[in-house]
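These notes are about the structure you will find just below.
With one protein chain withheld, the remaining protein chains of the complex are depicted in position.
Entry: subunit A
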Amino acid sequence: MSKEPTAEILNRRRFLGVAGLAGAGAVLPQFASAAGEAPKPDPLITEVQDWNRHLGDGVDKRPYGSPSKYEKHVIRRDVSWLTASPESSVNFTPLHELDGIITPSGVCFERHHGGIAELNPADHRLMIHGLVDKPLVFTMEDIKRMPRVNRVYFLECAANSGMEWRGAQLNGCQFTHGMIHNVMYTGVPLKVLLDEAGLKPMAKWLMLEGADAAGMNRSLPVHKALDDVLIAFAMNGEALRPEQGYPLRAVIPGWEGNLWVKWLRRIEAGDQPWQAREETSKYTDLMADGRSRAFTFVMDAKSVVTNPSPQAPLKHKGRNVLTGVAWSGRGHIKRVDVSIDGGRNWQAARLDGPVLDRSMARFYVDFDWNGQEMMVQSRAMDSTGYVQPSKDELRKVRGVNSIYHNNGIQTWLVRPDGETENVEIG
């Protein structure tokens, strides 16, 4: 073994100061024994276990598999006091239990305005009309005969972290940052469908409308529609989940989740926006001067440390993995910096796995922890040079009543016992 410390360890020591020493002698609690006692053999090794003796389920028992029964805590959760009814509400992705960049379909957060529309794909129609040469109706079979593409994108609710504008409120990254998911979509470029109908030159806006009880609708600029918008019928390799718009949804890369109309049934071309409820009353951002920004489409660069976090405290001294996710609606993630002293000092984290355009990226810092208190932060930078701001920097520009687009830096306080809290620092 080389006696030379590796660059990585040097980096780590600089990052954590004196913490490097703690690693070597750390003892896991379950193997600790009273002083002087000989170590006891582990019965999980010395005794034959049930699963090692008896037959398990056959291949016909799980035609559509589910996670292990030991993973039942890895679920979407809601915050009942947030909304008046569960049909127009939101729940949260368990980010602290996930790794990599793909969100499993079954735990992708949900946001409905009129509940989940349950549609038989044979009954679904998509209409394109308005400023087009020929208004058209498509069936799902028509759409599946068109040239298709596969893309990984994040979908973040405009209101993600919205409860945190005035300070630390919810204790867990699932609740503070979990209105997001990142999946692979399969679908048809919207341009293909618009070409089929023939968009008239004066068409500058499209209205997208859902088939659900809310008739969810939003205005979308034509330039975006022709650029990269998809009409998707699959996520993560299979049909969309009902709660994600089965059988058809809009995918609007990098833009706020509200525009990603689910159960998409109608696209109307026009020469001006419709000023629908979802782009006037909602999804407009009230500034301190009493005026509001409208059509704040793009989701800015953002990140969060998912482990450690309030729902995933540190359990061991010594070796640990700090991890989290970063994303930007303006491009790809170029770098993520991590601080353990509340933003006084930073080091670049290690990005691992695919770093894709307007997708989540996964970052890690492998480190040793000696039980010191830490104020953990992450700071994302994207390919346009945008650097994730602090919450105070955002509040200076916007005040505290804008509800949406809170991409401020999150702080977790890791206490000496490993318990971790959502805190606001200043």
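The criterion applied here is as follows: a contact is a pair of C-beta atoms (placed from the backbone, for glycine too) under 8 Å apart; a residue touches a chain by one contact, two chains touch by 3 or more; residues count from 1.
The definition used in the following text is that contacts and distances are computed from a predicted model.
As stated in its UniProt record, the chain not included in the shown complex is "Sulfur dehydrogenase subunit SoxD", which appears among "Sulfur dehydrogenase subunit SoxD", "Na+/H+ antiporter subunit E", "Protocatechuate 3,4-dioxygenase subunit beta" or "NAD(P)/FAD-dependent oxidoreductase".
Residue A:Gly343 is the one among A:Pro242, A:Gly343 or A:Gly371 that touches the chain not shown. Contact with the omitted chain, checked across A:Lys40, A:Arg53 or A:Lys134, is made by A:Lys134.
Interface note for the absent chain: among A:Ile101, A:Leu119, A:Val152 or A:Leu170, the touching residue is A:Leu170.
Across the interface with the omitted chain, subunit A contributes residues 72-73, 75-81, 83-85, 87-88, 113-114, 127-129, 134-138, 142-143, 145-146, 167-172, 175, 192-193, 195-197, 204, 207, 209, 213-215, 217, 221, 223, 265-266, 268, 270, 272-277, 280-281, 284, 286, 288-298, 300, 310, 337, 341-347, 375, 379, 381, 384-389, 393, 397, 401, 413, 421-426.
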